[in-house]
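First the structure, in the form of structure tokens, and then the observations on it.
Excluded from the complex is one protein chain; the other protein chains are retained at their positions.
Naming follows writing order (A, B, C and D), and every chain is counted from residue 1.
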Amino acid sequence: MNLTAGWAKSLLGVLCVCVGLAAGPSLGEAAADREKLLTEPGVYGTFALFSLGDTWTKQDQATRISQLTLFKGVVEQHREKIAIDLYLLRGLSDQADLMFRVHAAELHDTQQFLVDLQSSAFGKYLKGAGLMHGLTKKPAYVPGFPDQLKADLKASSESGPKPYAIVIPVRKNADWWALDQDKRAAMMQEHTEAALPYLKTVKRKLYHSSGLDDLDFITYFETPKLEDFHSLILSLERIQEFRYVRRFGHPTLIGAAKSVDELIEALAQ
Amino acid sequence: MNLTAGWAKSLLGVLCVCVGLAAGPSLGEAAADREKLLTEPGVYGTFALFSLGDTWTKQDQATRISQLTLFKGVVEQHREKIAIDLYLLRGLSDQADLMFRVHAAELHDTQQFLVDLQSSAFGKYLKGAGLMHGLTKKPAYVPGFPDQLKADLKASSESGPKPYAIVIPVRKNADWWALDQDKRAAMMQEHTEAALPYLKTVKRKLYHSSGLDDLDFITYFETPKLEDFHSLILSLERIQEFRYVRRFGHPTLIGAAKSVDELIEALAQ
Amino acid sequence: MNLTAGWAKSLLGVLCVCVGLAAGPSLGEAAADREKLLTEPGVYGTFALFSLGDTWTKQDQATRISQLTLFKGVVEQHREKIAIDLYLLRGLSDQADLMFRVHAAELHDTQQFLVDLQSSAFGKYLKGAGLMHGLTKKPAYVPGFPDQLKADLKASSESGPKPYAIVIPVRKNADWWALDQDKRAAMMQEHTEAALPYLKTVKRKLYHSSGLDDLDFITYFETPKLEDFHSLILSLERIQEFRYVRRFGHPTLIGAAKSVDELIEALAQ
Amino acid sequence: MNLTAGWAKSLLGVLCVCVGLAAGPSLGEAAADREKLLTEPGVYGTFALFSLGDTWTKQDQATRISQLTLFKGVVEQHREKIAIDLYLLRGLSDQADLMFRVHAAELHDTQQFLVDLQSSAFGKYLKGAGLMHGLTKKPAYVPGFPDQLKADLKASSESGPKPYAIVIPVRKNADWWALDQDKRAAMMQEHTEAALPYLKTVKRKLYHSSGLDDLDFITYFETPKLEDFHSLILSLERIQEFRYVRRFGHPTLIGAAKSVDELIEALAQ
Partner (left out) sequence: MNLTAGWAKSLLGVLCVCVGLAAGPSLGEAAADREKLLTEPGVYGTFALFSLGDTWTKQDQATRISQLTLFKGVVEQHREKIAIDLYLLRGLSDQADLMFRVHAAELHDTQQFLVDLQSSAFGKYLKGAGLMHGLTKKPAYVPGFPDQLKADLKASSESGPKPYAIVIPVRKNADWWALDQDKRAAMMQEHTEAALPYLKTVKRKLYHSSGLDDLDFITYFETPKLEDFHSLILSLERIQEFRYVRRFGHPTLIGAAKSVDELIEALAQ
């Protein structure tokens, strides 16, 4: 196994360089403004889940590597327009093997990427295992929060890698939506205060999904410390707002954030 | 990839022309009055979803193109009697790859089209992923609305392409049906007023399904701006009528409207 | 396509005649008293659903026709004991491609038919997609209805073909069964009155399923006019009894009634 | 078909005799005390469901018969320790084709049988379709019943074959378990009285499943007259205890009791 793996790594190195060279020029200025897509409101976030068919591992390694190289090409090409993050779910979630998080100004750019991905040589081995869309929006309740809470929220999270990513879809019940804005704001303030102690180690991002999916929200988390994340969720189960949640998870997805090259290495094994 | 795609486009061009020539004469006067089917009451609307089996992409491109050409023939032939709209769901919805929206005076005409489609060479690769039927009817509550609201409703939506189509099945609970007509009318007026601001960018169509499916309604939307559609649904979640909805979505389907040729091009890749 | 279809039709004609000749003598007096099975109480009604595996269409047409001929033989042979009706669901329902409605004095005769069907050359391509049993019984509430209502119920439905068949399984909740007989009778009278306007165009038949399946009733309808059927169901959703229904449909099945020869022709395409 | 079936029957006869001879000596005293296992408390009852993969019927009959003979060997060998009953579900239930009811003093004996079964040449064609465990216990409520009811319960059921077997899993809600023993006893007395009229034609057996499965009870019935069984269940839906049932069926399984040889004959077709 070591010998083969070593050979594969060398080959991967060569291939990655080649693709890098080829894809390089096309990146430059034209590349999507990833920072903007990841921080601004009005951006569509898509979570696309795939399982690897059992015929994948039945191919020899060289074939797999050449297909993964084409896969890398598809990702790099679309990164000119959209922001693409990759996660390895295998071994952490039973829903899927891979997850793509895509941020795009228009959903048809995301569709084009996913259609190209599934049409590629590697795509033949991918089986769709889920697709969720949401929209980033300006915070709805924060403007009305007390100044101290606003200041606390601004304290940035610790830098450094946050290798675990967790995705939890949420649907609220009809009672929630029928509440007046003040009551919802008060509960969201309680929610925010309960989450405050975990701000440093658990990074959060919210997507609004009503109408775009059978959900109201997609909640996305990154953390180096899953125990803190567990404590955060436990705190949120104990506040009043949780009584208005009719779907929480189903699925709860845990993945490990990977670069394209890391993902290719894991799948080439 | 570029070279192959170029060749495919040329070949597609040739094939489309040929089919066009062959199918052309049979259209003429005999063709279904699409406008009538899409606007009149008493018409059956069917939403048929299909996934492409994983053997599809394993064929070479020439074979796929020849099968797609036969597929186009089946669609054109049935367009003499029924109205057929096509949508690419792949990359937008995980329920299916393709959706057909069919309007017909009689459901057996729709059945004949779908049976022929599945019997065709292309049909071998299609796997049924859902089928929903509804009936168009005259508006039940609009006649009782205030004149101003009626006038507002008549304001036509902006022209121009509406590339995104969304389908949301709805089932109301027993409490809804037990309400007297006045109370339901009042709530539907609130519903209509909440939807008014989105009339310009979100086009809507309603199908009645009780008995024809495990649904009461199929709601169909077209829009160039998904953010507006999201805001529309959010507004509808906040009104009183929403408490009487026991199924909303499941699935929520998003697709991109395509002509036959555009769809063939996407599938021939 | 036309040429092939023409050849298939001729071949089908020949085959049907041959099978007809061979099967003919065994029918005669020994054949099941279909009329009796379809009208008397104490008869078991079974709805058996099948999908056609995707290997079916991959065979050449001659092979398919020879297998369908054997299929016809199995049906004819069992018709000596049981009543068998056939429906094409493909293109109307996503649950299955075919449905058999079987009436038998004993369920083991139905079992023998279905086992023989699945053991036949054609049966290899059938995938079970559902099986529901019910029992015909004398009307429970009609004897207590007012005379006028009884008379109205006797008005026979319009003759002529009723090409659409709809099957809706029903389960009532514990509250229903806990009601005393009078209250249930009053609600069933309201139910019957609501259904009266549709008696002419929608034919109904009721099967009792408690214990024989995860259902209380199987309701079966035939109609040439689906719009009337939709209106009938809408009326039934609005009466008091509907509040005691905890399962209605799931699935709702729509099919087109076919003779064996018509079904064979549809499947031989 | 007749000729082939005739040949198969002869061959089956020969094979059955051979296996009979071979398996004979090993039975004798060592065989499981079936009577004891079927009547005593503290015995584990397992219901194992299997579907036959579609490759099964694609083998020629001689191969199938030789595999069924090995299957018979596995059953006979394990009958030395455990009691095994067989049922043909195909054509009666859509959940599975075969059901095994196994009674054993220890669950690992049942596991060993099922592992050996799946490892056998026949086992390659079996696809697990369900597995439920329960435990036989002394009656909990009968000791407190009035003497007359106790006497009525002792009246043995009619002898003679009871070809139909029905299995209905049951889960009670939290309210049931929170009731005090007296209230539960009173309701179980009402339950027993409601079931009394069907004692003669419907044989019953109860298995306790809490913790061994997602169930509280497995109820098992045998009857020659399904109409009586239907009436029994209808009576039980009408009593107070039924309001405490949160799962009844799902699945409801109907099968035909078969000897090994009868089952082999049915599967060799």
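We adopt the following convention: contacts are C-beta pairs under 8 Å (C-beta built on N, C-alpha and C of every residue); 3 or more make two chains touch, one makes a residue touch a chain.
Note that the structure is predicted; figures quoted are calculated from it, not measured.
A.B. asks: Which residue from D:T110, D:T223 or D:T252 sits in contact with the chain not drawn here?
C.D. replies: Final answer for the missing-chain contact: D:T110.
A.B. asks: Can you list where chain D touches the absent chain?
C.D. replies: Per the touch rule, chain D residues meeting the hidden chain are 42, 44, 49, 53, 107-108, 110-116, 118-119, 123-124, 127-131, 133, 135, 174, 177-178, 208-214, 216.
A.B. asks: Which residues does chain A use to touch the chain missing from this display?
C.D. replies: Here the touching residues of chain A are 54, 57-58, 88, 90-94, 163-164, 166, 168, 226-227, 229-230, 232-234, 237-238, 240, 242-243, 245, 248-252, 254, 256, 266, 269.
As a convention for this text, only the chains that are shown with their structure count from here on.
A.B. asks: Over the chains that touch one another, what is the least number of steps taking chain A to chain D?
C.D. replies: The fewest touching-chain steps linking chain A to chain D number 3.
A.B. asks: Going by the stated contact rule, which chains contact chain B and chain D alike?
C.D. replies: C
A.B. asks: Expressed in ° and rounded to a multiple of 5, what is the rotation angle of the C-alpha superposition of chain A on chain B?
C.D. replies: Angle of the fitting rotation, chain A to chain B: 70 degrees.
A.B. asks: For chain C and chain D, let me know how many angstrom lie between their CA-based centres, rounded off.
C.D. replies: Going by mean C-alpha positions, chain C sits 30 Å from chain D.
A.B. asks: Quick one: do these chains touch in a line, a ring, a star, all-to-all (complete), or other?
C.D. replies: Contact pattern: an open line, chains touching in sequence.
A.B. asks: Pull out all the chain pairs that touch, please.
C.D. replies: Touching chain pairs, listed by label, come out as A-B, B-C, C-D.
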